[in-house]
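Okay, structure first, notes after.
Note that one protein chain is taken out, while the other chains of the complex remain in position.
So, subunit A:
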Amino acid sequence: MLKFLIKRFIGLLFVILCVTFLTFIIGYYAPSNPIQIMMGDHPNKLLEAQLKHAYGLDLPPLQQYLNFLIRLLHFDLGTSFKTIGRPVNDIIGEGLPISLELGMWALLIQICIGVPVGIISAIRANSWTDTISMGAALIIYALPAFILGILVQFLIIWLDNTFGWSWPNTQWGTPWQYTWTDIQYKLAPILVYGATGMAYFARLARTSMLEILRQDYVRTARAKGLYERAVIYRHAFRNALIPLITIIGLSVGFLVAGAFFIERIFSIPGIAGITLDSIDNLDYPVVQATTVVLAIGVVFGNLLSDICYTLVDPRIKAE
């Protein structure tokens, strides 16, 4: 098992290395010259050279990349071009808690609502509960996240106008605080953010559970006269969870990609929002840094699901 994990870990390090290299190369060949933009209307050859030197942009590309990696290992993500001299760590430090909070709740909702819905659908396969919940899951899953976001915003505005509520439809409250106002801010984005994954978890949980319920050992358990509840929760449910665990890691990947739409549509100042702003401002160090941070998030999610997977399924040890 340890060997398997080490193998996965090395693979993931390789992914991170690829990502850093890609971000660096794309940033290096960026067509616009950020230094000139920084100096604005007063071009000055000496100042340009000084700034280039200060940012390490006069070094050969490989050296620049190595410096980038070494700084990364020291958790130093460089300095912003836009607000001169401001560490990128600072900028990311503002957005990261918000994105983490958003992502954590979305993941929790996906698992805590999606899985039970799927399991119940499987147990009552082909009943109206199953048809309705799977139909809803199909529709939610087919809808792009940003469309869902706009529909929910529209619904909030409509409810506000009709019932005279003042429910907010954009912005984010204070991170990690849950007063009533904060919850009002956070509820809609979290639900929309989690919805696609929730539908996916539900569909997968249903498939997985149906598969398990057809197995011989479930029939044996029933044949020896166990209560249906024991058959389902002690024998079937636990085995049905195994494939779902692998999805958690991938789900983190979906969440990272989805963050861009949710944060843009709901105007949430998270890390994806910062990335988009920095792209507009040609602030490459920030874009590179956020990409690497998001990629590490994805890779970490994958590793996490690998670890859970080996813990839950002893057959993995055989490898």
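Points worth noting:
Quick note on the criterion: a contact is a pair of C-beta atoms (placed from the backbone, for glycine too) under 8 Å apart; a residue touches a chain by one contact, two chains touch by 3 or more; residues count from 1.
Methods note: contacts and distances are computed from a predicted model.
Considering only "Phosphate-binding protein", "Glutathione transport system permease protein GsiD", "Cytochrome d ubiquinol oxidase subunit II" or "Ribonucleoside-diphosphate reductase subunit beta", the record for the omitted chain gives "Glutathione transport system permease protein GsiD", by its UniProt protein name.
Across the entire complex, the residue among A:V88, A:I109, A:L241 or A:V298 in touch with the chain not shown is A:V298.
Check A:F9, A:Y65, A:W105 or A:F146 against the missing chain and you find that the one touching it is A:F146.
One chain is missing from the display, and on subunit A it is touched by residues 4, 7-8, 11-12, 14-15, 18-19, 22-23, 26-27, 29-32, 137-138, 141-147, 150-151, 153-154, 157, 161, 196-197, 200, 203-204, 207, 243, 246-247, 250, 253-254, 256-258, 260-261, 264-265, 275-276, 279-280, 282, 284, 287, 291, 294-295, 298-299, 302, 306, 309, 316, 319.
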